[in-house]
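For subunit A:
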Amino acid sequence: MNKSDLLAEQIREISGVNPKKCMKCGKCSATCPSFDKMDIKPHQFVSYVDNDDIEPLTKSKSLWHCLSCFACVERCPRGVKPGKLIDAARQIAERQRGGDYLTPDEIPELFDEDTPQQLIVSAFRRYRK
Partner candidate 1 sequence: MQRIGVFVCHCGSNIAATVDVKKVTETALMEPGVVHAEDYQYMCSEAGQAKIAAAIAEKNLTGIVVCSCSPRMHETTFRTCAERAGINPYMVEIANIREHCSWIHKDVEEATKKAVILMRAAVAKVNLNTPLKPGESRVTKRALVIGGGIAGIQTALDIADAGYEVDIVEKTPSIGGRMSQLDKTFPTLDCSACILTPKMVEAAAHDKINIYTYSEVEQVSGFVGDFTVDIRKKARSVDMNKCTGCGLCQEKCPSKKTPSEFNRGLNTRTAIYTPFAQAIPNVPVIDREACIKFKTGKCGLCSKVCAAGAIDYEQKDEIITRKYGAIVVATGFDVIKLDKYDEYAYSQSRDVITSLELERIMNAAGPTKGHLQRLSDGREPKNIVFVQCVGSRCADERGKSYCSKICCMYTAKHAMLIRDKYPDVNVTVFYIDVRTPGKNFDEFYRRAVEEYGVNYIKGQVGKVCPEPDGSLTVYASDLLDNKQLRMSADMVVLAAAIEPSASVRQIATMLTASIDTNNFLTEAHPKLRPVESPTAGVFLSGVCQGPKDIPETVAQAGAAAVKAIGLLAKDKLMTNPCTAKADELMCNGCSQCANVCPYGAISYETRLVMGPGVRENRRVAVVNNALCQGCGACTVTCPSGAMDLQGFSNRQIIAEVDAICR
Partner candidate 2 sequence: MPMNDNAEFRPKIVAFCCNWCSYAGADLAGSSRLTYPADVKIIKVPCSCRVNPMFILRAFEKGADGVIMCGCHPGDCHYSTGNYYARRRMTLLFSMLDYIGVEHGRTRVEWVSAAEGVKFSATMNEFVEKIKSLGKNVRLGDLRCRS
């Protein structure tokens, strides 16, 4: 398994999403409020993961423009959950930058200009329990 395959596998595992379920209807992109700001659109995100093509994703601006509103997750007719994929890709990107898990205690020190707010929002969602 090369590095990209491994990353794709990690994204699938973290998100619990099987991109093979996608029937390419585009409802995720139709419903996305941040669509215009994204370079890789939500529906493309799914096929990038399916094709194990991860590097463009971790470098894409979309990662930090996703609001994690999960409209795509709610409305996807196939249960593919593109929003969760983006969440997972964000986590991979953060790990590559050296960070790993986020605990509430760490939040204050993370609050600087460079940390995208979306990351904290989704981290809260993930670790709220």
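Simple rule for what comes next: a contact is a pair of C-beta atoms (placed from the backbone, for glycine too) under 8 Å apart; a residue touches a chain by one contact, two chains touch by 3 or more; residues count from 1.
A quick word on the picks: all candidates are chains of the complex that A comes from, given by their letters.
Bear in mind that the values here come from a model prediction, so they are computed numbers and not experimental data.
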item	value
In-complex contact partner of subunit A, selected from candidates 1 or 2	1
Residue ranges of subunit A in contact with candidate 1 within the complex	21, 23-32, 35-36, 41, 43-44, 71, 75, 77-79
